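Here the complex is missing a single protein chain, while all its other protein chains stay put.
After this line comes chain A, so read on.
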Amino acid sequence: MAEVRLKHIAKAYTGDSRVIQDVSIDVNDKEFVVLVGPSGCGKSTLLRMIAGLETITDGELFIGDRRMNDVPASERDIAMVFQNYALYPHMTVFENMAFGLKLRGLPKDEIRERVSKAARLLEIENLLDRKPKDMSGGQRQRVAIGRAIVRNPQVFLFDEPLSNLDAKLRGQTRIELQKLHRELSATMIYVTHDQVEAMTLGDRIVVLRNGDVMQYDTPLNLYNHPVNQFVAGFIGTPPMNFLSGRITDAGPLRFESPNQEVMIDLAETGYGNALKPYRGKTVVLGIRAESISHQPFTDRTFHRQPVVVEALENMGSETLAYFLVENQRFIARLSAEQNLSFGQRIDLFWDSTKFHFFDAQTEQAIQP
């Protein structure tokens, strides 16, 4: 049983500049939580504070029922996997995995048993006598994970463990990590800057920015109901398209882009009431690339937008079409059968039920 609770955690290195502002997160037992955000958002610092590698300036950290603020790293019953693996170069794989157990004074037989069990699980039994320098990146990563597993910790911490692997291996390892999480049924906290990793691995995701939690929710909720413009733009590939404009009520309530290239009747979007208070004010419209289609939707309302195709990326299964709206680059994810060409004028159809609106001042999402 190990839930991890962060209560108003803050970190400052010198003076008042806080790299972690005020973070409160509850990670349930056996949950896989991903900390994600752009570089410099404080996600690694937060993880290192949980690990005990950084002191906690303010707030409280609990693992299980125990307050961990002043407990040394080695006594927190956690294990960590590092981005550059951090294997001891002068030790063999076996020694690397056994080292922590040896220091804890476990009997030799048990160490051997635990190491070989973990090695079997990770399929690295044939590597036990090798030194780290004689292995590939993927193999080293497995050993690093093995070193964490043998400790049998309450909580696993991962600090960007896949970012040194090539794309194919990254995909494979991602799946294996999911499997591992199920098999070990342990609490896992995982740091990455890659939102695809976050979406595929996390039971829940913490989106961080400048040391503050933007949103803490399930992947689907982050995707469908981002609480602010930052989360909306960060989660999802390609990123959400944004367009700022004014809400006008000369006639029906409408969203108008600055040069009136885009005019949307809000009655059909479900935002009619929510946007009434914004009359005369600026808001930001957001729409995802996959909510734009080359043909009219039959089952729901849509907005028709004539555009000029600026660039195309044919991915085989789909085509990404780039076009400008009010001099902002938009991306649409269209089905691949389209025979589109550069500079072509086409009508694209925006799913009116999939619009997001954000307060231009606060960047907060406006709820329908």
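Details
Assume a residue touches a chain if its C-beta (ideal position, glycine included) is under 8 Å from a C-beta of that chain, and two chains touch if they have at least 3 such contacts; residues count from 1.
In the analysis below, contacts and distances are computed from a predicted model.
Its record in UniProt calls the unshown chain "Carbohydrate ABC transporter permease", which is the match among "Carbohydrate ABC transporter permease", "Thiazole synthase", "NADH-quinone oxidoreductase subunit H" or "Putative beta-hydroxyacyl-[acyl-carrier-protein] dehydratase subunit".
When the whole complex is considered, the residue among A:Met49, A:Ala79, A:Leu122 or A:Ala365 that touches the unshown chain is A:Ala79. Residue A:His90 is the one among A:His8, A:Arg67 or A:His90 that touches the chain missing from this view. The hidden chain makes contact, of the residues A:Ala51, A:Val206 or A:Leu348, with A:Ala51.
Contact with the omitted chain, checked across A:Phe99, A:Phe242, A:Phe297 or A:Tyr322, is made by A:Phe99.
Although one chain is not displayed, chain A still touches it through residues 48, 51-53, 73-74, 78-80, 82-90, 99-100, 103-104, 147.
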